[in-house]
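The structure that follows is given in the form of structure tokens.
Omission of a single protein chain aside, the complex is shown with its protein chains in their original locations.
Entry: subunit A
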Amino acid sequence: MSPSVALQEMIRAIRSARTQCEERGVIQRECAAIRAQFRQTDNGGRSHNLAKLLYVHMLGYPAHFGQMECVRMIASPRYSEKRVGYLGAMMLLDEKQDASLLITNSIKNDLSHSNQYVQSLALCTLACMGSAEMCRDLAPEIDRLLRSSNSYIKKKAALCAVHIVRKVRDLGELFVPSARSLLSEKNHGVLHGAVVLITELCGRSPETLERFRKTVPDLVQIMKGLVISGYSPDHDVAGVSDPFLQVRILRLLRILGRNNEAASDAMNDLLAQVATNTDSTKTVGNAVLYETVLTVLDIKSESGLRVLAVNILGRFLLNNDRNIRYIAMTSLQKIVGTDHNAVQRHRGTIVDCLKDQDASVKRRALELSLALVSASNIRSMMKELLIFLSSCPPDLRAQAASGIFNAAERYAPSKRWHIDTILHVLTTAGGDVRDETVPNLIQLITNTSELHCYTVHKLYRALLTDISQQPLVQVACWCIGEYGDLLLKGECQETEAVQATEDDVLDALEIVLQSHMSTPTTRGFALTATMKLSTRITDNVDRIRSIVSIYGSCIDVELQQRAVEYNALFKKYDHMRAAVLERMPVIQKNSLGQTNGEVSEETIKETQPGKVKQEEAAQPQQPAGQVVDLLDLLGGSQEPLAPSSLISITSSAPITATGSAGGDLLDLLGGLEPTPLTPAPAMTVYDKNGVTLTISCEQQSDSGLTVMLTASNSTDSDISSFTLQAAVPKSVQLQMKAPSRDSLPAKGAAKLTQLVVLNNPNKVNLKMRIRVSYTSLGSVVQDTVQVDSFPGISAAGL
């Protein structure tokens, strides 16, 4: 057969292929030739073939047929073949391949080879792809090599031991004595390996960490030697003597000094010396300084040293090199929680970094700036952050917007400022804000009654300029609907008033309704707002009627339903219209920034178009949302609720379902008190037709509660098939145990008890709806009762 070309010829041939197809052709031919060659016996060119295969593999083509060849080459006595064989093993074999086990024996033999380069090949391969079994098999060999007299082998054995310890934790014990003795070596390579091995051992097991604490003086000594020593051409990098070793020792000192006074004291001098003596003009010096700073901040260092460290970070911030500024900000981020004031001093520089061109630097600066916002600097910081928001890259927008909201919520100096800030964010980055921004803002607005006029004027103006940002449009529509009368009055103290006629306002809303940019949600807002205006304006009620009736045949089901109901409101219930559409009550302020995440699942409910019941005294009701919640749990086959008046007003403010879920802050505080475990007194929740139901509760744990339901019958006739069903809010878990009996004899002869176990991990306000059903005197009776407060639970508890 034709001899295949040598390695470099093949590479040249592949590179000169002009198309992918041509390249594939060349490679296929070569692979075929290589496969044929592998099948033949030894012909001296084996290493070339394997090398060719490895090149092809690097280009991305399959090369698994070379695995057995690797195994054979490794077993060959020739060094050149071993070399390529081991390289092939590292590239083609990994722990999942069966062939990897076959080389264990070869590695074992090579570890005891007379030539150190062969030994090093074996060590290197084991460290690269050694599986757990291989490591276990060969660990004693490695330990023996750690004690050899050859530094070349020792340093490699140390790093191989590192790999073994990473793979099989228990083998760490084996290497502890040798690691300890390696620290007295002079050879930098061996020292480095030893330090890495000790770091790895300490990281895996706290007992070993304790034992190695005794080495701190030795490490300090070595480090001092490095720092003070003169120029050594072998290890010097730009004036710093062996920075790699220095950094590793510093890292080990950090681990050893953490949470330990004695060890930290021993290092103080050294760290101060390194921090002051290291030349910081080049990257390498800064690398050592960086590691020193990290160490100082992590151990129990004295305060002078800490100040020095933070100052070094401050100096880094002013450095021209972007890399250094980046890592300075990363480190400051880590300590902003503990050394807040120290970091505050550098706030100006950090804020300047927001304007940097580089995306990585910007990201770090944003995170750090958000962490530095406090009550005293909120105004200036917010100005900077808003400027940043208008020019920031799109992937950072969402983070910036939510950070700004959090900061504004926590530190807003005045309500007006708060509203202004939120409006500003909505106009600049409206598309990237989270969903609960709209209800939060609406809640904020309703809470600030003195600013209603100001807000509605501002929003109206914003609406006229731009209707593309959906959250802004939604809030604007809602406000115009609610406070339309204030808008039309045309006067406002806080800001320049907009002179708008009723037609203008209705025009604006109609534009929103008809625009292609508006989402269905937004149009829902707009339609409701239009409807609300019907009670707040005088002249154009007919126009409103016509708008509303047009949407009665809209394709979107939500809009259609709303329109039809509003039509009904005009036609049949006109007398109630004013009452139905009057001002919303102030929404409970209950969610804090931090708890936004967990509260949102139960709070955000899109508005449900309600059914206007005939005999209702129309009153907008807050608990509407909660009831919907509990209804969901009772399932579809329930009859409509007993005649409690419920209209969920089709207002566009999604009401937080669980009324005061943000007693959450109180919960956090309340949870610290020991909850009383004494059984609580019983409370009667239902008493009708002679059937009484009482409940008593016992708090079992932080979130667990057992409720005992007791029923008794005081009538003259027996009651049979007595059942109880219970429903609780969504995040609460319920488990009902079997009742003690299922009938209630007359005149309270016996009571029925049933145990209910509740688990309330989210600590929501606990409510329970209980349905009672029984047969008495031949007829089935069903009744429902809601329990809003449970006896025996502290208000700050569950």
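By our rule, contacts are C-beta pairs under 8 Å (C-beta built on N, C-alpha and C of every residue); 3 or more make two chains touch, one makes a residue touch a chain; residues count from 1.
One rule holds for everything that comes next: contacts and distances are computed from a predicted model.
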{"item": "Hidden chain of the complex, named as in its UniProt record, picked from \"AP-4 complex subunit mu-like\", \"AP complex subunit sigma\", \"Transcription initiation factor TFIID subunit 5\" or \"Importin subunit alpha\"", "value": "\"AP complex subunit sigma\""}
{"item": "Option from A:Val168, A:Ile327, A:Met381 or A:Val691 whose C-beta touches the chain left out", "value": "A:Ile327"}
{"item": "Sole contact to the chain not displayed, among A:Gly193, A:Pro439, A:Gly484 or A:Pro729", "value": "A:Gly193"}
{"item": "Touch with the omitted chain, as defined above, among A:Cys160, A:Val216 or A:Leu709", "value": "A:Cys160"}
{"item": "Selected residue (touches chain absent from view) among A:Ser178, A:Asn286 or A:Ser402", "value": "A:Asn286"}
{"item": "Option from A:Lys96, A:Lys186, A:His516 or A:His575 whose C-beta touches the chain left out", "value": "A:Lys96"}
{"item": "Residues from subunit A at the interface with the omitted partner, ascending", "value": "6, 8-9, 11-12, 15, 44, 48, 51, 54-55, 58-60, 79-80, 83-84, 87, 90, 94-96, 115, 117, 120, 123-124, 127-129, 152, 155-156, 159-160, 162-163, 166, 188-189, 192-193, 196, 234-235, 237, 242-245, 247, 251, 283-284, 286-287, 290-291, 294, 322-324, 326-327, 357-361, 363"}
